[in-house]
Each structure stands twice: as C-alpha cells, then as structure tokens.
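Note that one protein chain of the assembly has been removed; the remaining protein chains are unaltered in position.
Take a look at subunit A:
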Amino acid sequence: MSTVKDTAAEAAGALADGSTTSVELTEMHLDRIDAVDTAVDGRGIHAFLHVDREGALAQAAESDARRARGEARGPLDGVPIAVKDVLATRGLPTTCGSKILEGWIPPYDATVVQRLRVAGLPILGKTNMDEFAMGSSTEHSAYGPTRNPWDLDRIPGGSGGGSAAAVASFQAPLAIGTDTGGSIRQPGAVTGTVGVKPTYGGVSRYGLVALANSLDQAGPVTRTVRDSAMLHDVIGGHDLRDSTSIKTEWPSFTEAAAQGATGDMSGVKVGVITELAGDGWQSGVMARFNESVELLVKAGAEVVEVSCPSFVHALAAYYLILPAEASSNLAKFDAMRFGLRVTPDGDPSAEDVMRATRDAGFGDEVKRRIILGTYALSSGYYDAYYGQAQKIRTLISRDFEAAFARVDVLVSPTAPTTAFKLGEKLDDPMAMYLNDLATIPANLAGVPGISVPNGLADEDGLPSGFQVLAPALADDRVYRVGAALEKLLTDQWGGPLLDRAPELETDR
C-alpha cells in the first residue's frame, strides 16, 4: 500500500509492479497538500504558491495509460513532483516570489520542466521562494514565508524553502530547486532533506529566471540520495538553448548512488575543509559533523584536513558578484513587455512608469541587492569591488584545484546553524548572508555539492546537514559519498531522520 511517506524510488517500484497508479499517487499528494499546506489559522506549511490539481491529475492519467500500453518512459514516469516558482512553466503561473510577476503565465517551458513532462512526472504545483531567489529563509517571498515542518515558528531555509519543506512534509516525493549560493543545499540541511547542486552547466538554465547567470544551477530536492540521483538523471544533460550547458557524456547518477549505498568507502579520500569551522558554528552542528566524518573513516575512507585559505573571502566576493549580475538581470522588469505596470498620475513617461513599477513590484531585499550591484558596477568602484571579486573567484577555484589534487571529495557542515526563528534575521542582511558561508564557494567555482541530513543538534533538536563537494563534472562522487553516509546513518538510527519530525496537525 503506497503512502505519501514512500520515497520516489519506492513509488516508482509500486508503479512498475502495478500496486499503485499515478492517479492514486498524485491524488494522495494533492490531498496531503490540502491537509497541511494551507491549514486553518494560517499555520500551514505554505510550501506552495500555486497547486495545479487538474493539470497534475490529467498528466497522471496519461502516465497510467502509457504504462498500461507498456510504454512507460522511464522509472519516474507517473511520480509527481513540485517545481520551484523560478522555473517557467507553460500555462502555470510563475512569480519568482515577486509581486512584479504576479499573475504572469509563461508561454513556454523551462528545459528542466520540459524534461519532466517528457519523462512523465505530473507537476503538482509551484513552490514558494525568496523573491527572485534572494535570501536564506524564504521570508523574502512577497507571498508570505514558508514554515519549517520541524518547527512551524522557524525558517525552512532559502531561497528554496518551499521545495525543501514540500518534500520534508510529504507533500511531494520530489521537487526541483535552484542553487545560486546554497538555495538547494541550505534548505536541505535545515529541513532534514537531501539537496544537490550539480556542476555549473550540468543542468540547463533555459527558462530559469536568472538571479546571477554565472552562479545559478537547478537541481534535485528529495528525501533520499537515490531519489536525487534518479531525478538528476532525468533533468541533466546538454541543452542547445543554454550556451553555458556542458556537452559531455554523464555517467548514471542512480548507479553512483547505488554503489555508495553499499556503505563501503574504502579507497575514497575525504578532505575536511579547515576554514569551514570555528567561531560562529553551532556546537550541535559541529558535533554531528565530526561524528559523520568518524563514520566515513570506519567505513574505510581516508580522511585528511585540507586548507582552502581563500574561502574566507568567498562571502564578500559573492555579495559583490551576485548583486552585480542581479542588478543587470532584473533590468528586464521594466513594465513594458510583461509583469506589473504601475502608472503614476499625470502624463508619465516610460521612465516614470518604470521607476514607479519597480518600487511597487520589488521587495526590500531585491532593492538592496539591485542598488548594491549598481554601486559595485559604477565607474570608480568597478575595479576595487567587482574586479577584485572576480579575482577572488580565481583564487577560490585554485584552492579547489589544489585540494582535489589531494582528495576525491571535500566535506563540511552545510550550514553553520540549524533553522532560526522566523523574523529573527529579516532586517539584518549580513546575519542572513552568513548562512551561506559554506555553500557559496561551490557556486563561485562551479563545482557540484550535496547536502545530506546527518542528525539533530543537541541544543535544539533540529536537523543539521553534511555537505560533500566534488570537482567539476564529478557529480557522481557526491552521490556515491552522500549515499554511503546516508546508509551508515540510517542504519544507526534505524530509519530515516524524518521519522523523528513531529506529526503535523491536519484538519482532517
């Protein structure tokens, strides 16, 4: 009997052996969404901005018909999925968590979405996010925050808090996220779920509304490493419509995860990053991290400490490069071709309309970053800030290169702390930015990374995450090591970490 707690791989198995149907699976998740997402008294999870019941059920029925004809398109045909609201979905609203795109219905699909449709995954709806993916808490969504299923008064991470909370609260077995500085991995860490940022160029960015083109990367959000691998196999690969897409033969990530799931780590060299620990790192997070490293050693891994000295400058470099790219990307929201248009009184010019629209349509964080980016790119400051940040990017890539000459993968805690309270850092941008300390270097260097849940911190009983980073193109390694750690931990716990999450009150 299938339940919403089944992993995507289990659901795929049940579809294959005929013990469930896609319509049944999809309906079950839609009912779960109704029960926990929009609950009475405004204390629902609020992972979704839009639910497409009718569309999802129609896609599920088509999947069932295909399967009955013996024409299933792959293992995940019929397994429902949620999609972050930053990916264009033909016929479904796409807001990026912003008022400036309220009601916009794209006339085309992002390549990732198109691949989901081709593979037969019914799309349940679009998930909440910080406006234009700017944030680490999902509180910067113009449509209200998402709540963490582990504690409804806490943040689910960001910017992809909606996708992470949706899988953590069993509203979807799979979701798509995007990671520019940690927006897949950090929400994974604080919600006890798995998230993967692929190698830059490994998954097409066509139709992903750009925050920072040189950093953005879409990837899987799931409850298990194997599910992420299966989803990555569906969405990855070269795309002519993205000029930064890498043309290469990717190995099967599902196989890499299966290899890791044996729990054998012999012959794998693991580097612990010196700079991603110390002051400001929560003791419970560090304790779980050190135990996880010990487990890998017991499983046969060789562990050494590796210094990446330039990582201390990653956060500063990122907060110059990102706003610079974002301020230029968001110039397209000019009230002329799509989105909101606010027309001031009198006889306003196009520029007056633009200024009024962008004031009304953008939230505080977006304004902060656009202004910061405009500053970083203005003459007189360009070399000192943007130019310098780009050089630091080179130094960070060199640190990775030197480290990967010595070890196969690098590891660190995914985020310095567990989930904080809603509202706690909303008006303190620098405190908010510090959450991405450990995840940003991977984006600057384009390398892949995974976050795997590795326990609960003693102080607060909230989930922490273990990050594994690999060289560019070696995404299979993050699946192998991630799956090994997951296997070792779940054996120890006697089940998945999410079994320990509190039951959500539902109105049924």
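Everything below uses one rule, namely that contacts are C-beta pairs under 8 Å (C-beta built on N, C-alpha and C of every residue); 3 or more make two chains touch, one makes a residue touch a chain; residues count from 1.
To be clear about the criterion, contacts and distances are computed from a predicted model.
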_Chain excluded from display, named as in UniProt, from "Taurine-transporting ATPase", "Aspartyl/glutamyl-tRNA(Asn/Gln) amidotransferase subunit C", "Simple sugar transport system permease protein" or "Carbon monoxide dehydrogenase large chain"_ = "Aspartyl/glutamyl-tRNA(Asn/Gln) amidotransferase subunit C"
*Of the residues A:K84, A:R393 or A:K425, which one touches the chain left out of the display?*
A:R393
*Would you indicate which residue among A:M129, A:A335 or A:L437 is in contact with the undisplayed chain?*
A:A335
*asked:* Using the touch definition from the top, which of A:G18, A:G42, A:P107 or A:G267 touches the missing chain?
replied: A:P107
*Which parts of subunit A are in contact with the chain that was left out?*
104-108, 199-201, 214, 240, 243-244, 246, 310, 313, 315-317, 319-320, 327, 331, 334-341, 343, 347-356, 358-359, 362, 364, 367-368, 370-372, 374-375, 378, 384-385, 387-395, 397, 427, 429-430, 433, 444-447, 472
